[in-house]
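Note that this complex is displayed minus one protein chain, with the remaining chains in position.
Order as written gives the chain letters A, B and C; numbering starts at 1 within each chain.
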Amino acid sequence: MDIHQTRTWVRSIAAAMDQHKDHLTQLDSAIGDADHGVNMQRGFTAVVAALDGYEPAGVGDVLVKTGTTLISKVGGAAGPLYGTFFRATGKQLTGPVADAEQLAAAFDAGLAGVQKLGAAVLGDKTMVDALAPALEAFGAAARAGEDEATAAEKAAAAAETGAKDTIPLQARKGRASYLGSRSIGHQDPGATSAALIFRTLAEVLKP
Amino acid sequence: MDIHQTRTWVRSIAAAMDQHKDHLTQLDSAIGDADHGVNMQRGFTAVVAALDGYEPAGVGDVLVKTGTTLISKVGGAAGPLYGTFFRATGKQLTGPVADAEQLAAAFDAGLAGVQKLGAAVLGDKTMVDALAPALEAFGAAARAGEDEATAAEKAAAAAETGAKDTIPLQARKGRASYLGSRSIGHQDPGATSAALIFRTLAEVLKP
Amino acid sequence: MKKLINSPDTVLDDALAGVAAAHPTLKVDLEARIITRAGGPSVGKVALISGGGSGHEPLHGGFVGPGMLHAACPGEVFTSPVPDQMLAAAQAADGGAGVVFVVKNYTGDVLNFEMAAELAGDDGIEVATVLVDDDVAVKDSTWTAGRRGTGATVFVEKIAGALAEQGADLASVAEIGRRVNAASRSFAVALSPCTTPAAGKPGFELAEDEMEVGVGIHGEPGRSREKLEPAAAIVARSLDAIFADQPLAAGEETIVMVNGLGGTPLIELYVAYADVAKYFAERGVRIARNLVGNYITSLEMAGASFTVCKADEQMLALWDAPVNTPALRWGA
Partner (left out) sequence: MKKLINSPDTVLDDALAGVAAAHPTLKVDLEARIITRAGGPSVGKVALISGGGSGHEPLHGGFVGPGMLHAACPGEVFTSPVPDQMLAAAQAADGGAGVVFVVKNYTGDVLNFEMAAELAGDDGIEVATVLVDDDVAVKDSTWTAGRRGTGATVFVEKIAGALAEQGADLASVAEIGRRVNAASRSFAVALSPCTTPAAGKPGFELAEDEMEVGVGIHGEPGRSREKLEPAAAIVARSLDAIFADQPLAAGEETIVMVNGLGGTPLIELYVAYADVAKYFAERGVRIARNLVGNYITSLEMAGASFTVCKADEQMLALWDAPVNTPALRWGA
């Protein structure tokens, strides 16, 4: 993945958030406070603006800028968490391109940042439930020598499964946890946006 | 009309207001503030309580007590106006019974009190539009030598017509006047309660 | 109807019990249904007394205290109080210098206060009346009972109350009250209706995209029903009506209130106030003082009213004078 593709990825995420804003907000209204779609859209719109005219030295710069902007513009739980994900990922990628293995390691650092900050583990019904399986699939593909396009495709599928699999879970973190057992039966909005982010990556990297 | 009949009349008004509370409130909600039924019911419930154990010396005492209680308990426009109507009527009736002519003169004094206080004339879309034709009919019957039962029946019919005839009028007094031409097409709540009062009188006096 | 009440019949008595429990600075006579200052009458000073239907809180009970009202007479919800209340209030509040009745111009209020003034006069209490009629939504003509009294009531009570506190005589207190009313104009727009506990149904209906322009404080219909507009347009419409009735020149000073009707979040009132400030700035008219919040409400009605008082120096000075009431407090 080169700098241009990275930019395209982030821009495509912005487009995806625009498109899925209402769906994400609707999911968040079932078990949260009905703002996740708006938050993500606001954040990535700001990211696109921030990248405009920005001259990154490497792939990582794009992602660090993305993360920093998310932290500055989103607020809520998703702002610091996604911000940290992109920042921590970007910090690992110093070169002008990143191959599948480099990306896998960087994403892992991103997830570690999210978990350090938010303390969510797999099964807590959060974005981690989409991110973790996505990165596992990505890593496995990379280790198996697949290219980043294939790895991203597998990650996207795993993220989507992970997001769907949050439905039967009871939330243990974030606002949804206040519902207790009433959070069961609803898909987590953050896991859903995480799946969108990896679906977008797969589309951008598709040869 | 003797003291007992007068008491019965006032008690029957209370029953009628109970029964028609919602209708009066509904009329008042169209061109007022949706409280006329409640106001009248609250007032006459208090009147019934006030008359309990009260020993009047004459017909007028019952009516003065009724008026005084209405003034003390109703509030709004209807409280002072109906209160004055009953007080001013009652003040004319010093004896233990009142015949049709005495009643006619007393009611006229009641209406004069209402008009002095509220300054409404015929056609302003107020209780006056029911009271005035009612008293005219009552007086004409009395002057023609009819008994009070017949006079009251004619007054009730005239009041009902008067109340209906407020529908096409534009209000010039009270809360309904704020609607301007939008008050047209609705029956005045105060005229409607006035018609109820005279219908009740006719029923009580019916031989 | 969803209300935090125990029964439609006991709302007023229950609320008065709550006021009594909450405010040690007030004395609530549950029997006579009046709210007075806990300290009793101010000997030698004029006492301001107001009242009206309940459901407009904090008006009037929330404005009882040093620097403002001496007593309030709350009627049933949306029904003017009865003369007995006003008489009891006059008796409880008169400090020997007479009382001023601040009366909003509704037939019911006017008639009941008139009767009370007579009774109080019989009782040897000097009474002056200030009639508040500031609502420009109602065109004053032979076709109406005259303008309604709305937001200016708060200004009259604050400013006349301050003068009374300073020991001015009955005529002077009534006079400044009348001057404030004469200098004030109001206009209100409702986004949703309200329901009195006794009626159980909304006083009027509004479609999802409609607003009632020029609405009264009991939800009486106003000038027209229109499609819902952005805040800036609602503000412009309301202030246009006010300025048309009382033109204000550049450099003139005003007191402005953006008042919530009860169900409108404060954040929206601030949105509206920004538009108000812009409207005034564009015309060079100064907002010397302002109030933004719920001061004269209509139960849970959504919407706002706008009140503008063309204020002279005396009014501004009296506005700034200390006031210590549950709903308005400064300098104390």
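Basically, a residue touches a chain if its C-beta (ideal position, glycine included) is under 8 Å from a C-beta of that chain, and two chains touch if they have at least 3 such contacts.
Computed from a prediction, not measured in an experiment: that's the story for all the values here.
Participant: Could you list, sorted by label, every displayed chain in contact with the chain left out?
Facilitator: A, C
Participant: Out of C:54, C:184 or C:254, which residue would touch the omitted chain in the full complex?
Facilitator: Residue touching the absent chain, from the options given: C:54.
Participant: Which residues does chain C use to touch the chain missing from this display?
Facilitator: 2-7, 11-12, 14-22, 54-55, 57-58, 62, 77, 191-192, 208, 211, 228, 230-232, 234, 262-277, 287, 290, 292, 294, 297, 299-300, 302-304, 329-332
Participant: In the full complex, which residues of chain A touch the absent chain?
Facilitator: Counting only chain A, the missing chain is touched by 25, 29, 32-35, 38-39, 42, 71-81, 117-118, 170, 172-175, 177-180, 182.
In this section, only the chains that are shown with their structure count from here on.
Participant: Could you grab the centroid distance between chain A and chain B? Build each centroid from C-alpha atoms only and quote it in angstrom.
Facilitator: 75
Participant: Roughly how far is chain A from chain C, going centre to centre by Cα mean, in whole Å?
Facilitator: The computed centroid separation for chain A versus chain C comes out at 54 Å.
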